[in-house]
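Excluded from the complex is one protein chain; the other protein chains are retained at their positions.
Chain lettering (A, B, C, D and E) follows the sequence in which the chains are written, and residue indices restart at 1 in each chain.
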Amino acid sequence: MKLNPLREIWANGGTVYNGWLHIPSMWSAEVMAHAGWNSLTVDLQHGMHSIETAIQMMQAISTTPTVPLARVNWNEPGSIMRLLDAGAYGIICPMINTRAECEAFVGACRYVPLGYRSLGPTRANLVMGADYAQQANQQVLTMAMIETKEAMHNLREIASVAGLDMLFVGTGDLRLSLHGQVVPEGQDPLLEDALDEIIAVCREFNLVGGLFTTSPESAARMIHKGYRFVTIKTDSNLLGEYARQVIQQTKSQVESK
Amino acid sequence: MKLNPLREIWANGGTVYNGWLHIPSMWSAEVMAHAGWNSLTVDLQHGMHSIETAIQMMQAISTTPTVPLARVNWNEPGSIMRLLDAGAYGIICPMINTRAECEAFVGACRYVPLGYRSLGPTRANLVMGADYAQQANQQVLTMAMIETKEAMHNLREIASVAGLDMLFVGTGDLRLSLHGQVVPEGQDPLLEDALDEIIAVCREFNLVGGLFTTSPESAARMIHKGYRFVTIKTDSNLLGEYARQVIQQTKSQVESK
Amino acid sequence: MKLNPLREIWANGGTVYNGWLHIPSMWSAEVMAHAGWNSLTVDLQHGMHSIETAIQMMQAISTTPTVPLARVNWNEPGSIMRLLDAGAYGIICPMINTRAECEAFVGACRYVPLGYRSLGPTRANLVMGADYAQQANQQVLTMAMIETKEAMHNLREIASVAGLDMLFVGTGDLRLSLHGQVVPEGQDPLLEDALDEIIAVCREFNLVGGLFTTSPESAARMIHKGYRFVTIKTDSNLLGEYARQVIQQTKSQVESK
Amino acid sequence: MKLNPLREIWANGGTVYNGWLHIPSMWSAEVMAHAGWNSLTVDLQHGMHSIETAIQMMQAISTTPTVPLARVNWNEPGSIMRLLDAGAYGIICPMINTRAECEAFVGACRYVPLGYRSLGPTRANLVMGADYAQQANQQVLTMAMIETKEAMHNLREIASVAGLDMLFVGTGDLRLSLHGQVVPEGQDPLLEDALDEIIAVCREFNLVGGLFTTSPESAARMIHKGYRFVTIKTDSNLLGEYARQVIQQTKSQVESK
Amino acid sequence: MKLNPLREIWANGGTVYNGWLHIPSMWSAEVMAHAGWNSLTVDLQHGMHSIETAIQMMQAISTTPTVPLARVNWNEPGSIMRLLDAGAYGIICPMINTRAECEAFVGACRYVPLGYRSLGPTRANLVMGADYAQQANQQVLTMAMIETKEAMHNLREIASVAGLDMLFVGTGDLRLSLHGQVVPEGQDPLLEDALDEIIAVCREFNLVGGLFTTSPESAARMIHKGYRFVTIKTDSNLLGEYARQVIQQTKSQVESK
Partner (left out) sequence: MKLNPLREIWANGGTVYNGWLHIPSMWSAEVMAHAGWNSLTVDLQHGMHSIETAIQMMQAISTTPTVPLARVNWNEPGSIMRLLDAGAYGIICPMINTRAECEAFVGACRYVPLGYRSLGPTRANLVMGADYAQQANQQVLTMAMIETKEAMHNLREIASVAGLDMLFVGTGDLRLSLHGQVVPEGQDPLLEDALDEIIAVCREFNLVGGLFTTSPESAARMIHKGYRFVTIKTDSNLLGEYARQVIQQTKSQVESK
């Protein structure tokens, strides 16, 4: 089996730069796969794709060494297993609030005796190798999202689930949950403390800390905190933001002359 | 009929900022339609879409005031007419090298007595108004691409075709044709002269000058030359470039601390 | 945020005419969006679409002032949240039989502190406004389907769930459940009594009463009962029925001459 | 080979009721295929489908005895042949204005020695029978659209092309061409004369007369004139019109009580 | 209602040859539907399709007498009901390990009073007949997958659920579960005993025994054991294997000359 390159990056003390895909298109996925990300996550929670398009986007990513990952829209074994069968090297699962939820999630990603994943790695077998089923339990990444007060309360219990690889902070939802209402982004000691606590627990349980950020600045700051799986913006954010910049720059230059 | 907003911009002496769509996705099209472009061109020549997706992208653009346009992949009446029926406010046609080619193109965009467009504006009727057929000859834009030495030779003949609205410079192809071989972008007096000549002919024949540019700098320079329909990069270029920038900025900040 | 126009109709004592979409196509959705319905419901339970097509159909509806809604195929938070993120102004959820089921459903539609909806309104933010997250709890409609004897038994408990906006009668299923077997449509005192009881409970709890009907006659009768959200046929029923009528009318006229 | 049922209807003196498909969906196509039409035409000229969806719609139609036909968007052999290979029992070709254009069209539908159709009836072989290639020249229908003054001028020359089966009137375009400008529908002696002349030429050359109509009334009138292939409205017209009727009927009944 | 042909085959003592579809394409589905299988199962667990494509594939299958079935990716009522509404004649449900799970599954496939399936057989009504709802409880097949040690432990309890039609062995998963780890295919007395026990229980409870096999040899052996619903390879396995054979045969012949 083609080993999971992300494990090697972490083994060497590196950081994984992860892109985030909301646009349901093989072409935008392939463009992102050439942009320098170590991995790309097809987001089936807040993105725009059916599972069929998600699978095709993982095919597009497979044209490069970039690693395909997926976020499911809920902790449902059916979706988790399909995405793994289709070649995802790991699953990000939202809203893991308890140890039991984490066990259900991790179990869905692991074959007997470590879990209850159903055998049938249709595309994984083809693209990762005929021994996929023998190796998958060691190679597939399980990434549990910490994004509520409840999860913070149960953090060490969640972190201690055997087979878990990462605590992935859903920054937006965690802020919302900690404040008890929608608040604008900005200085946020409540969130900051939680981010510190999560990375501390990651160290304690030998897990990778991961998260979503909205700028290079916050990404760099989080890497300094110890996060080793860092997402920066989504593809549609990148597209919309840069289009606005480019128009604005042109207009400025037109006016300045 | 909902009048073509681009004509009003030009009537007021303004410039149209035009985005360029290669990603075959309704979502990326809608994101671009919110980014501040006056118009968006679905490119069926060098883009990745079937005509069905192109039509759906024009639907996505119609959720905003941004004006949907299309570039066909060749001077074929069948494709030109379908895109107009589906709600394009104008057609960019590649490789117009002679007066006869220009007449064939313009004729395909105009109903009798100005052309030979077939009657059946299925979606145009629904979204632009029931009197579409009465008004379309005045509202639909015809944009002929000038991108070869031969076209430069026939420039004034092409420009004089009744019903033509724009000369649109295919900058890449024109450079290739002028040099007689693939040359890198850069200082290019041959191209520069041609750009000057084309805009002069536009002024003479009361046409809009349009073109594709690859940076805000060149866009602004072209606007100063007199071009009033300016495209800056494609959507997939924007996405790939900005992703690379964002990764690079993050890495720089990580290292600089 | 662009406020939910349906709330204004009801505030003014009006009735919402709601169309129902089974055909997985952006074009038929756009045609229906121009036909005079106040809202259109993309039906993911008995319709033919993947979630990706459902999202694209909501884009097509957004080209008009018609309000996009969605019915999920089951009370699953993952699907509910995706459709809201993609721009649905409300969710119809089938088979709400108990207070707990209703709470789970409503909670999935509301951000903290009113529920547990995950933050990430990708398309909603773009098309409804940047303050979407602040306002969504007040604007998004929650419509619980009452369609079993058990639900009738628990009707007032279901109706009393905070944040619920509508009881939506699944007429076909409710008839089936009340009779204990499939029975043909027709005079049906059992069903009629239930419809009366439901609208009475709606009045008591200040909820809107909604339902699906199969003809203008029954729709008008239900509006007189007090239902204020009335669906009449599905798109594919409309298409098939009218095609048969048109053929029949033609044949009759041919024969009558 | 499964023989073309339309030829039998005509042999028995009957009339073919033909439905017209603009919605790019297998489901609406299957609904229409159950509505009582003898044939359904997938319209690639003014409809919304790529060729791939058109093929899939012909599959949906094949679930019933209804006969799949296609209209191409232009007289191009590549498209004509693909649709035949995919199982169309006949092709309607727009804008046949001269004998040469008609010969090119008919030739694209016929194998050697009657034409130049390329051999490779991928789906036709599967669904119509292994002897398809032997029989296709006799079974496939060629339907040339008469829709310009020029075509009227050349009518008998066009009609005399060997292998042609039908003159199909593009009513809207023909009216436009005869009047020299867009005119509203209504009493139209110019068009009426042309319709009489075309059906007379059909009788002379033993061709079927076909056309598009917008109401049962005009369809019936055309059948009385002798037209034997009659289209009544498009699928999206049917859908939009009937939706408006149903809403209006409901509102009338609500108000009348 | 068009009765389920599979029930008749079994009533006559026959065996059902079932094909398995992983390729998300209407065309490959139609090709398989002409290949001689009695039924085809669209596999939404380890296959590559969204539910929308799955529905379209069932349309493609409906062009022939072959019977469309579906495997869901998990025991979720929402998916089960959609596939039935779309015309599946039966559902294969993975991972049925307890009587309660089996009851939930079977209940999702049956209308009141035998279950809790929601009424709305959109496509089933169209293609199977207007009395579908009256007959469906007798015609729809419920096929529970036995694929874990736990299921073997609960086998007779699962088998005794009223309304269940088949025990379908998930051979790969059952081997994995029995051995407690991934093991290569081959001589396997543990699995063999389980297969014997399952077919014995099928006989006792008057159920059909079904399973997935990977070769004609094992299929024939299983038919001799008493299995009456036998799947042989998937479509993508067939395609890949035969392509390799054909290349190899050609190379051998080239070398042997």
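Quick note on the criterion: a residue touches a chain if its C-beta (ideal position, glycine included) is under 8 Å from a C-beta of that chain, and two chains touch if they have at least 3 such contacts.
Just so we're clear, the structure is a prediction, and the values are computed from it rather than from any experiment.
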item	value
For the chain not depicted, the shown chains it touches	A, B, D, E
Residue among B:G19, B:G47 or B:G90 touching the omitted chain	B:G47
Where the unshown chain meets chain E, residue by residue	15, 17, 19, 22-25, 27-28, 31-32, 34-37, 48, 216-217, 219-220, 223-224, 230, 232-233, 235-236, 238-244, 246-251, 253-254, 257
Chain A residues that touch the omitted chain in the full complex	26-27, 30-31, 34, 55-56, 59-60, 62-63, 123, 126-127
Where the unshown chain meets chain B, residue by residue	22, 24, 44-53, 72-74, 76, 79, 94-95, 147-148, 170, 172-173, 176-177, 180-182, 234, 236, 240
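One rule holds in what follows: only the chains that are shown with their structure count from here on.
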item	value
Intercentroid distance (Cα basis), chain D paired with chain A, Å	52
Junction residues of chain A, two or more chains touched	22, 24, 48, 50-53, 76, 79, 236, 240
Overall pattern in which the protein chains touch one another (line/ring/star/complete/other)	other
